[in-house]
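Sharing a structure with you now.
One protein chain is absent from this view; the other protein chains keep their places.
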Amino acid sequence: MSDHTHNHAPTTETAHETHHDDAHAEVMAETTTLLGRTLPFPLYTVIFGILGILTVAEIVIAELFSSWVKIVVLLAFAIAKAALVVIYYMHLKTDSKIFTLVLLLPVFIVTISLMFLLIVPYGSAY
Amino acid sequence: MSEITLHESKQPALLPPKEEAIRNDNYKFAMWLYLASEVVLFAILIGGFVIWRVQNPEMVARMHDSLGVGLVSVNTFLLLTSSWSMVMGMREIMRDNVAGMQKWFAATAVLGVIFMVLQYVEYSELAHLGITLDFAGSSTEFAGLGVRFYSATFFHGIHVFVGVIWCLLVMRRAQQGAFSSKRYTGVEVFGLYWHFVDVVWIIIFTIFYLV
Partner (left out) sequence: MASISVPMPGAQSAPRPQLSEYLRWSVDHKIIGVQYMVTALIFFIIGGGLAMLIRWELLTPALDFSTTGSTYNSLFTMHATVMIFMWIIPFWAGLGNYVVPLQLGAKDMAFPWLNAFAFWLIVPAGVLMLMGYFVGPPEAGWTAYPPLSVLFSGDGQTLWIISLHILGVSSILGAINFIVTIKNMRPESMGWFQMPLFAWAQLATSLIQILGIPFLAGGLTLLLLDRVAGTAFFDPARGGDVLVWQNIFWFYSHPAVYVMVLPGMGVLSEVISVHSRKPVFGYKMIAFSSMGIALVGFTVWAHHMFTSLSPELRIPFMITSFIIAIPTGIKIFSWIGTMWGGKIRFNSAMLFSVGFLSQFVIGGITGMMLGAIPVDIHMHDTYFVVSHFHFVLYGGSVFAIYASIYHWFPKVTGRMMDERLGKIHFWVTYLSFFFTFFPQHLVGMQGMPRRVAEYAPEFQTLNVIISLSSFVLGISTFIILYNMVWAVYKGKVAGPNPWRALTLEWQTSSPPPAYNFKGEVIPFEDPYGYGTEASRVYLDEMEQRLTLPSLLGKGGTPPPASTTPEPVVGD
């Protein structure tokens, strides 16, 4: 039965309420605990701060270095930023797990196709 | 069937709470499914650029040199900030503070508009460099770059535009008292869309401007 809680119309209400309790406490707090330290900002602001720092770091790296390592690092940063937004701002962390599945499926399929197109030799070499 | 038309014309607020809760879930689920489609669509446009970039690295480097990262960095911060103000606005409505929400959402909309203006400025600069959408009009230095660059960034720009309009609509409905700490799915669904547009920009920023 446990797996049904979120699937069936009549029980949805309760499921909805409980998840909001979790989400509320975390989102509404005026302070956030990060790496064991308590920061005097709400969660959303802390995430914003991290996003900002990562972006500045990205720009610095892009301006200062130039090698394939740079590309890998930048992509990793971009993915980290995107993940932060999706997990916290879009509430994937607390919402139904099926939403996560809905997001990962296209990412997976797109990765397959792009990988293939990237390894295909370009132009006449097909 | 007349009965059904009657039902449809009812205000959503009149629905009994249980049905309301079901709907909440429905709307968010539907939005995620829609975003799944968008992931694929943007992936093709971004992928088109990536594949082409692998073949023509010097051309992209030339564009980066002429463009610099100043303008686009500002733009990136605008969008990040707008995402932040968006969630802060939602946080206000979760504690029944409609006026607070309106303030944050106004900021979101304004940031979105500035983003579009700056993108226009950037497009003019690029056009100046001879990077155009059609192949024939493009300078030979940048042949073929324009279309791949514009199709992705402009498609994203349209999404920002739609987002701003939607933001204003949400604010209007908030004005009319449509949202409260018990009912804010309308805000949440818009939030999903807006953050998604932000995520796409995060990817575009890194891949188109930095790498």
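The letters A and B name the chains in turn, as written, and every chain counts its residues from 1.
FYI, contacts are C-beta pairs under 8 Å (C-beta built on N, C-alpha and C of every residue); 3 or more make two chains touch, one makes a residue touch a chain.
All figures in this text were calculated on a predicted structure; none of them were measured in a lab.
Q: Need the list of shown chains touched by the one chain that isn't shown.
A: Contacts of the omitted chain with visible chains: A, B.
Q: Out of B:V69, B:V110, B:L129 or B:A143, point to the residue that touches the absent chain in the complete complex.
A: B:A143
Q: Which chain A residues touch the hidden chain?
A: Touching the missing chain: residues 4, 7-12, 98, 105-106, 109, 112-113, 116-117, 120-123, 125-126.
Q: Mind pulling the chain B residues that touch the left-out chain?
A: Interface residues of chain B facing the absent chain: 1, 3-5, 8, 22, 25-26, 29-30, 33-34, 36-41, 44-45, 48, 51, 133-137, 143-144, 147, 151.
What we mean here is this: only the chains that are shown with their structure count from here on.
Q: Give, as an integer number of Å, the spacing between the C-alpha centres of chain B and chain A.
A: Each chain's C-alpha centroid was found; their separation is 16 Å.
Q: Residue numbers of chain B touching chain A in their complex, please.
A: Within the complex, chain B contacts chain A at residues 17-18, 21-22, 24-25, 28-29, 32-33, 35-37, 39-40, 43, 47, 50-51, 54-55, 69, 73, 76-77, 80-81, 83-84, 86-88, 91, 94-95, 188, 191-192, 195-196, 198-199, 202-203, 205-207, 209-211.
Q: Please give the residue numbers of chain A that touch chain B in the complex, ascending.
A: Residue positions touching the partner: 6, 9-10, 12-13, 15-17, 24, 27-28, 42, 44-45, 47-48, 51-52, 55, 58-59, 62-63, 70-71, 74-75, 77-78, 81-82, 85-86, 89-91, 95-96, 98-99, 102-103, 105-107, 109-110, 113-114, 117-118, 122-123.
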